[in-house]
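Take a look at the following structure, please.
Complex shown without one protein chain; remaining protein chains in place.
And now, subunit A:
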Amino acid sequence: MIKAILVFNNHGKPRLSKFYQYFNEDMQQQIIKETFQLVSKRDDNVCNFLEGGSLIGGSDYKLIYRHYATLYFVFCVDSSESELGILDLIQVFVETLDKCFENVCELDLIFHADAVHHILSELVMGGMVLQTNMSDILARIEEQNKLQKQEAGISAAPARAVSAVKSMNLPQQIKDIKLPDLPQAIKDLKF
């Protein structure tokens, strides 16, 4: 089981938090903080597994994380999950984000936290892995987005126009996330 999925940036600012076990908001923030402290002090060339988050889980739980550009993707899982499998899942998640946002960057996650949640819910449901096949995931997301667009229809046109005007002065978004070359071991995994 996956107990929590956290995404935060290099400064510990949460960009996505999904807890599959209930914690109140204060506790959630503490967990994010603690996890950030644990993860951020590690070099990039050390292993991606970490034991010892005291707030969440206990001895049975591990933190499995990946660091992409400015963002940390951290999964807190118990011993029923395969470590390398989860690493791969993170990769699938990030690649899916990359497809959905066309060259994803931190800003995309900041401004579309809800969309990120929706994408995640196609991968993981209630702490269990739902789907690992990326094309399936993308198809589902696509269909749901279509549904949303249909519903919006004409009634949402004015709102869209307004939001378009509002976003005019948005600074050019910097697309700075580049997916690093993956270790061969991970690429070998096929789902």
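Following the convention adopted for this analysis, a residue touches a chain if its C-beta (ideal position, glycine included) is under 8 Å from a C-beta of that chain, and two chains touch if they have at least 3 such contacts; residues count from 1.
Just so we're on the same page, contacts and distances are computed from a predicted model.
Asks: The hidden chain: which UniProt name fits, "Corticotropin-releasing factor-binding protein", "AP-3 complex subunit delta", "CASP-like protein" or "Presenilin"?
Replies: Missing chain, per its UniProt entry: "AP-3 complex subunit delta".
Asks: Identify the residue among A:T70, A:N103 or A:T132 that touches the chain left out of the display.
Replies: Of these options, the touching residue for the absent chain is A:T132.
Asks: Considering the whole complex rather than only what is displayed, give the residues of subunit A touching the chain that is not shown.
Replies: 1, 14, 16-18, 20, 22, 24-26, 28-29, 42-43, 45-52, 80, 82-85, 87-88, 110-111, 113-114, 117-118, 121, 125-133, 136, 140, 143-144, 147-148, 151-152, 155, 158-159, 162-163, 166-167, 170, 183, 185-186, 188-191
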